[in-house]
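Only one protein chain is missing from this complex, and each of the others stays in its spot.
Take a look at chain A:
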Amino acid sequence: MRLAFILGEIGSGLRRNLSMVVSVILVTFISLTFVGAAGMLQLQINQMKGYWYDKVQVAVFLCVETSTAASCASGPVTDEQRSAIEATLETPAVAQYVASYHFESQTDALEHFREQFANSPIVDSVTADQLPESFRVSLVDPQKYEVINEIFSSLPGVEVVVDQREILERVFSVMNIASLVAVGIAAVMIVCAILLIATTIRLSAFSRRRETGIMRLVGASKAVIQLPFILEGVIAAVIGAVLASLVLWAVARFFIGGWLAQQYPDTAFISDGSVLLIAPGLLLLGALLAGISSLLTLRRYLKV
């Protein structure tokens, strides 16, 4: 009975303030979409880190004819230098850091280059002897790149030691910035949402002051008087959160899964299942936002 009554009150409250309720729904929808987008970006970064960090290597590039680096002043790498480098890789001091390594010859390098730039006209103008030979070293712990760098960059015949992780870090930092921007927008929108919810509840309390006045007089409990208002805000916010989750799911499914994954088949993307991780958080966040802001508002505007 009491439940049915409270539900009825909520229904009439929502109808009475329809335009405000719609605006609460939209604002929470937008703000939570940004929150969720930031979350998905982070998930994507983690996914890519896991995927790429297993594959990244330290590349020890050897000198070629066209090298301009100071260490290559004496011309292209000689066979002795090459075997000296390989021998260094085998010494126990270095081997403890190395999971595996292989040698990439100039022909291999050209092949990879052609794969990578398959659609670019640059492929036709590049020849094998322009590309450096290299040792591709996988580390046991990718963080230990500095050790390898120190040992090999001073060896004769080595042009440069490159940590591929650094290239990835650059990509990740761009993504991190994007997710920070999303969080920043979300924060502003959340402030909007809180203020809007507070205003809505205030209006709602004002338009029903006759009812609440009578409720007070006949001895209705604080919960019965306040609950309809709080739930009104919570329901609107949760609807916004559901919409945000649906949009994120659609993005994951149709944009990331359907388009991006097809365009970049060798990149690991998050699946639409990851939205399941984020959606409960969004729902909870929406409900909390509305609950707290309406509680605070009611304390000021609805004396019991």
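By definition in this document, contacts are C-beta pairs under 8 Å (C-beta built on N, C-alpha and C of every residue); 3 or more make two chains touch, one makes a residue touch a chain; residues count from 1.
The definition used in the following text is that contacts and distances are computed from a predicted model.
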item: Missing subunit (named according to UniProt) among the choices "Aldo/keto reductase", "Cell division ATP-binding protein FtsE", "Two-component system response regulator QseB" or "ABC transporter permease"; value: "Cell division ATP-binding protein FtsE"
item: Touch criterion as defined above, residue of A:102, A:170 or A:222 at the omitted chain; value: A:222
item: Touching residue (missing chain; options A:213, A:258 or A:273); value: A:213
item: Residue ranges of chain A at the interface with the undisplayed chain; value: 1-2, 5, 210-211, 213-222, 224-225, 304
